[in-house]
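Dropping the structure in here first, questions after.
One protein chain is absent from this view; the other protein chains keep their places.
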């Protein structure tokens, strides 16, 4: 299987901007993109599944199974100054290094087919301490885009502050140019504990994003929504951790056991 | 190779129901499906082999080699109220995370080709203590199926009791909808020690299963049969454990050894 | 790349018997097959290379590079009672579990194409103590073959003595039937220390093999030849061990190092 995108509807969009939000440090990207999707009422049109995700299904309270996946939504611009959007939110990132590349490639190939030329990835920047007023730090595949977006409160200092972007948020940008696309990455400063979702950092990222998308949404429910999401996100992480622990738990057989091993 | 299904015979069946039983917690699924296959005299028609299984062969008492595999059996309904069945039992689950996905995909593609639309996976639910009267807990890919099967003594509380289903029993359900199928998972409560097969839990699962399959089989030989199976199952696990230990046993060379390593 | 067989010559052979000898416990299989190849003057006609081997080249004393590989040799029967032979000897076994399956599959597909229907794999059986007069233990993919070969001093008790055959010697037998082939495995009893080649066990295996191949070769140089081979075999193992150690050597950064990690 490796990685498959299942399309329910092929939306016709005008020069759509792609926004990606996946779990990561502080779950900043996942929270920001997920909340935006709900508030603007974007419509789901495709799903991505992959053998690079953990091999389990989650169970909803109803006992329905939930396969780990990414979901693609679209939204059409309502007025001048806005752009058609494609938003992708997902349950987890690849558990293998090569999976990160392969999933990013599948996403980019698919986006190219539906006319995407510009992408924005969202994430968190681990700063190691609690931040009252988190800033939004930027990086880009392209110097021109840095100039274009500099005016929106993004500090393009990721290069001096971080050195690298690990995982999907960075790889999508890095691979984009080989598909004729370019993009920026918005990173909200966050304390950096992976299992604590940071709504304040997500809010900072959302505010910057809304500014250049020329969108207004109600941000007051964000904190409450994060608390609801937290339970689901924690479930994925718990199982993942437990599965990894299981693999590490193998102990040598007792000394007196005679090995009749054949090679 | 990855994963191959070798078909000896293509059975013509009427809307067959697929039942999967693989090794896992308490070996509940493997025992229940295996006993059912024997008691109803289902006929083998295909085998699945995979490079995601451990790289060894088992040896029978006769010194014949036994490659790790899954076996597909079919059985035709004998009377009104019954359904044609396909039962798959297997020696082990994938040893790699991506293998779980790939094997499940191969199975689903194959089942689609022979007309399967509904699947049942069997497993154990680890409850951490010895259970006198194990219950059968259900999960489903579909709310409708939960309603349909609720009447048969299945408690659809997996969502609140467990949160996740790890491995083949869950993934098959999760991936089913992308192949136009849907299904339920039946989990027998069990103490949860992986190397101790739990015939009582398997019996509980079988009783529920027999009820909605409208089948009657003799359950009295189950415990004895499990004792016979235990030896074989333990053998697989032992080798697997030992192989993992071998990999973990690598120790650094003594300090005084000079490394003339080239990069 | 995965696994490739490069053929220099396509030998026309009459119902050839295939013999495989790879490194393993006591290097019994590799020694026996290698010595046989040299003594009968079998001719090389193909090589197998694979990305499932360790990623390094060995250096000969001359500073020439040596890529890890398997080599195929053929030999034509000289008199009635003998059979045409294909012998494969190799530098190492797969370092990944799936590689064991994939390499075995490539070998079997290739052998089928040149008319092989029967195979013999050679290996060592770890008995945990030094053996003065090692026995040759057998296993087979087929009850008929057990009957056929029982007369040649092989004790078909692998099933009770070992339970499993790990790696190439077993998998080739297990997968053979899916390609219309069958075979036996000959295991020489050995103390079971992987890095100490056991010429005495190899000699025991060779004697049995020569008996049913109706061949006579000079066994007096075996011990000396093993000493020469030992150096080369040890080199492969040393680098492999060191490479694994290197991977395991990663240590956490010092506590005071501030991580500015991005996700």
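Every chain is named by a letter (A, B and C) in the order it is written, and numbering of its residues begins at 1.
Convention: a residue touches a chain if its C-beta (ideal position, glycine included) is under 8 Å from a C-beta of that chain, and two chains touch if they have at least 3 such contacts.
Please read all numbers here as calculations on a predicted model, not as lab measurements.
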Next on the checklist: For a quick check of understanding: of A:40, A:166, A:210 or A:229, which residue touches the chain that isn't displayed?
Outcome noted: A:166
Checklist outcome for this item: Logged for subunit C, residues touching the omitted partner chain are 1-2, 4, 6, 49-68, 95-96, 235, 238-239, 243, 250-253, 259, 261
Checklist outcome for this item: Even though one chain is not shown, subunit A touches it at residues 94, 97-98, 100-102, 105, 138-143, 146, 156-160, 162-167, 170-171, 173-175, 178, 185, 238, 241-242, 244-245, 248-249
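In the analysis below, only the chains that are shown with their structure count from here on.
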Checklist entry - Of all chains present, which has the mean Cα position farthest from that of subunit C? => result A
Checklist entry - Approximately how many whole Å separate the CA-defined centres of subunit A and subunit B? => result 33
Checklist outcome for this item: Among subunit A residues, those touching two or more other chains are 259, 261
